[in-house]
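Accompanying notes for the structure given below.
Every protein chain of the complex appears in place save one, which is left out.
Letters A, B and C name the chains as they come in the text, with residue numbers starting at 1 for each one.
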C-alpha cells in the first residue's frame, strides 16, 4: 500500500465511523471494524480486553526491541450533529464531536504502514472505549486486563480544534489536569417562606458555601494551575416555601498533589463549618479514583518533539485544565500525549471539540498516521 | 333550632365538607351544599358571583340598619391527609388542612341563628372560593362582581392551630403581610467547568445576588416587620459544565408601603448591578397585584374585641407575616379579621395549619358561630 | 412663685447649664447648682449618691402616700457646638447636644412647684450623672447606693428633636432597646501580599464573618425589632503585607430576650466557625451588663398617657432602637419614660439630638415641668 492508498483508506474508515457514532461502553460496530482491519493486516487481535468493546492489536517483530503502545479512543458524544457533511452522523443525538473517529482511523493507518515494516520488539495497538465517561473510563479496565503489560512506551494523539491545522502541541511534565468531581448535599429544615427563623434555610447555607469556596484560590500556590467550579445548584419548589435540602455539584482541577490536597481539605472544612454554624448537616461526596494528572515523561517527550518536528511544526503549550484517562497509561509507562491541530479557517473548521459543528481538516490525518508510525519505529529501537 | 341543634348541624356540615375537600376554583360540591342550606333557611342566594363557585347570601331586616358582611373561605389544599378521623378526606391528595371546612360550617351556623332573629339592615354571607391561590385569589372577582357593594362592615374568622382552643386573637391596624413574589432569571454564558474564565457563570452571579439581597434588612426600618426569603434556586446539569442560566424565586413580606418600596428598589438595584458587574443579563419578574396588607380598622376592632370578650378570651397579637385575601375586603370596608384558636393538647390537636395532621377541636366551633352572629347583630345596629 | 416665675427660672437655669456643659462623671458645677436650688426650696438634699456628682432630693409630705421618683440626667456630649445662641457652650468641644440641660431645668422647675404643694408620701428628685456613657452609666451606682429604695413609681422625660414641639410620645411595654456592644479580634498569620497561601488572612476572615453575620436577620422573629451593625473594622498597614490581626466592633439592639439570645448565639457560632474553617483564632468580647430594655409598665403608662393628655398632645410611638439607662430604674420600679417633642420649624429647631446644631424650643419646657409635677401629685396619691 502506498501512502496515498493509506490516506484514502484512513479517510474512508474515519467517515464510516463518523456516520455510525457509538456512545461510551457501546462501541460495538467500531470495535468490529477495528478488529477486522487489524486482522486483514495480519496483526494479532485480542478483543474484550477489560471491556467488551476494547481491542488490542499486537505486531511483533523478529528482532529484539522495546514494546511501544499506541492508543486511540473510540467513543462518541451525546451531541446532535449540526453539520452538513455527506457522512454526517446517522444516529440521532450522537456525534463524534470530539474526533475519536479520526483517532481510530489514524491508528489503523499507522497499523497499515507498520505491518509492512521490519519491526523490532513489539508495537501494541490499544483501541480504548469510554474515554468520555468522566467516571471510571476505559483505560482502567484495559490496564487491569493486562493491555499494557510489558509496555515500555505509550503514545496517544488527540485531534484538536484549538491549534492550527497540522501543528503538533504537547508539554513536558504535567500536561492535563486531575478532575475531582464533588457533590455537596445540604440538609436543613424547611418551612414557610414568611418564617425563616423557624427553619434551617439550605439555600442560605449553600450560598455561603459557594461564596467561601472561591476563597480557596488564596489557599493554593498562585503559580500552580488550579480551577474550582460549582456547576450546579438545585433547591426549592415554590416561591413561599423554604425547602429542606439543597444539592450542589462541581469540579476541581489540579496538576499537583499539594494543590489538590489543599483544595480538598479547604472544601471539606468550609462545608463542615458553614453547615455547623447554621445548624444544617452536610455530606460531601467525591467521585472515586478520578483520572490522574496526565504527565508526559520529560525525556521521552523531548525526543518525541524532535521526531514530530521532522513531520510538522511542534509547539510546547501551557498546561490544559481538561482531563484525559490516557493519564492512567502514563502512570505505568513512559510516554507522551500530544495534540494534532485541525483548525482551518479556509475550510470552515473553526469549531472547538465537543461543538455540534466540530469539523476536521482531513488533510492533517496523515500527519497523525506518520507520527504514530515514526514514534513506534523510533522507540521500539531504543 | 336550639343552640344545641345548631351545634350538631355545624359539626355535621363541617365533617361532610371535610370528607369531600375541593381545591381552589373547583369548590362545586361545597358551593352547592352552601346554597342549599342558605335556601332552606329562607335566605336570598346568589351563586356564581365573580367565580362559578362563589356564593352570596343576603338576609335583609325589616328595619333600617347597616349592612354587615361575614365571610368564609371554602377551598382545600393539595395535602395528603394523615389523620385517622372517621370523616377523613376521601379525595386522594386533597385535604382541608387549613380548616376552611370549619369556616363554612361556622358561617352557616351563624346563618341558622340570624335567620330567626329580627335583623336590622342586612347581613350578607360571603362564601369565597380560592383563598389558598397565591395569585389572584377569590376575593377580587367577588368584589368586582359587586359582592360587597353597600357593605358597611366586613368580618372574617380563621381557625388556627397556633392559639389555645377557644381563644380569639386579633390586632388593631396592620395585621397580616403583603406577599410580593419574585422570580429572578440570570442569563450568563456556559462553558466547560475547567475554563470559567471563558464563561459568564450564572451560579456565581446568583450567589452574589442572594448574598447581597439579605443586606436589605439594613435598608429598612428595624421596627417594621419584614421578611425576604429566596426559596428556590436552580442552575446546572453536570459536574463539569458551567450552565448558561440560573433561576431563583422568593417572597418579600411587608406590612407598610415604605418598607415594601425600599425592599423592591433594593432587590432591583442589587440584581441589576451584580449582573452588570459580571457581564450577565437579568430579569426580575414580580407577581402582579399581590394580596394587600390585612388592615383591621382600629375603632371597629376595638369594639369587636369587646364583643368577643363576652364570648371567650381575646388577645391582641403581634403582626403575622402570612397573607390573606380577606385584605381585599378590608380595603373597601371597615372590618376585622381574627383568629379562633383550636390547639388542644388533650385532644391531640397540636398540629399547625397546613400540616397533614391538622386537627380541629370541634368544641370551639360554636364560639365562631356566636362571634359571627353577635358581630352581625351589633354592627347592623350601629 | 407663679408659673410665670417658675418658667423664667427654668429657662435661666437651663441656659446657665447649657453655657457650662460637663462630660459624663464630671458634672461638678451642674451638681452644685442643683443642690443649691433644691436646698433653697427646702428640699432635703443628698449628694454623692453612688457617684460624686449624683444628687438626690427628698420632698416628704405629711400625709401617708406613695413614693414617686422623678429623674433628670445631667451630662453633656463631646460635641463642638455650632449654634449662634447667646448662651452657647463656653467649653470647647463639649455641648448639651442631647438636651440634658433642659432635663435638669425642668425637674428643678417641678421641684419649685411641688415644694409649695401639700404632698402626700414622698417625691424623690433623682439627678443622674453619666447617662451618655455607654458602659456602666450613672443609674447603676445610684441604685446600688440606695437612691430608689422605697420608690413605688419612677418617671423620666427626654427632650426630643424627632417629635413636634409640645407633643408627648411614649409606648406601653418595651420602648427602647438593650444595646449589646461586641468586639471581635481575629488572629491570623501575616505574610507577603503576593503569597496569601502561606498566610492566614485575617481580612478575608473578617469579611466572611461580617457577610454571614447579617444573615442573623433570618434567624430572629421578623416582627421583633432588631438591629446588628458592624461599625468598625481595622486591619493592615501596607499594600503588600497581609496583616496578622483584624479587629471589628459593633452593636446589637434588641427588645426581647429571645431575639437577643438568638443573635448572640449566632454571632458566636459564625465567628467561631468562620475562624476555624480558615485556620484563624478569634475572641469575641461583649460589653458587660449593658443597659436593659426600657420597659414602661403598661398599666402605669396608660394612666400617664391620660394625665399627659390633659397637658398636651400624647402619641404612642413604635419602639426605638436607641438605649437609655433609665431602664435600670424601671427594672426595680413601676414607671414610664417618655419624650417631649421640641421640633419647631418656625424657630429653626429642626436638628436631631446629638447634632452640633441641636436647638430647643424653650416654650415646651413648662410642659415638662407640669408633666413632672402632675405625675408626682397623681401617683403619690394612688
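Assume contacts are C-beta pairs under 8 Å (C-beta built on N, C-alpha and C of every residue); 3 or more make two chains touch, one makes a residue touch a chain.
These numbers were taken from a predicted model, which means no experiment stands behind them.
Among B:220, B:282 or B:311, only B:220 touches the chain that is left out of the view. Per the touch definition above, the residue from A:25, A:87 or A:217 contacting the chain not shown is A:217.
Within the complete assembly, C:211 is the residue of C:67, C:211, C:224 or C:380 that touches the hidden chain.
Among A:164, A:319 or A:352, only A:319 touches the chain left out of the display.
Within the complete assembly, C:249 is the residue of C:249, C:276 or C:374 that touches the hidden chain. Remark: the residues of chain B touching the chain excluded from display are 194-197, 201, 204, 208, 211-212, 215, 218-222, 262, 269-270, 272-274, 276-278. The missing chain lies against chain C, touching residues 134, 177, 179, 181-183, 192-196, 201, 203-204, 206-208, 210-211, 214, 227, 229-243, 246, 249-251, 253, 287, 321-323, 354.
Although one chain is hidden here, its contacts on chain A can still be listed: residues 211, 214-215, 217-218, 222-227, 229, 253, 318-321.
In this text, only the chains that are shown with their structure count from here on.
Of all chains shown, B has the CA centroid lying nearest to the centroid of every protein CA atom.
Using the average of C-alpha coordinates as each chain's centre, A ends up farthest from chain C.
If you average the CA atoms of chain B and of chain C, the two centres end up 42 Å from each other.
A straight line joining the Cα centres of chain A and chain C is 70 Å long. Touching two or more other chains at once are residues 194-196, 201, 204, 208, 211 of chain A.
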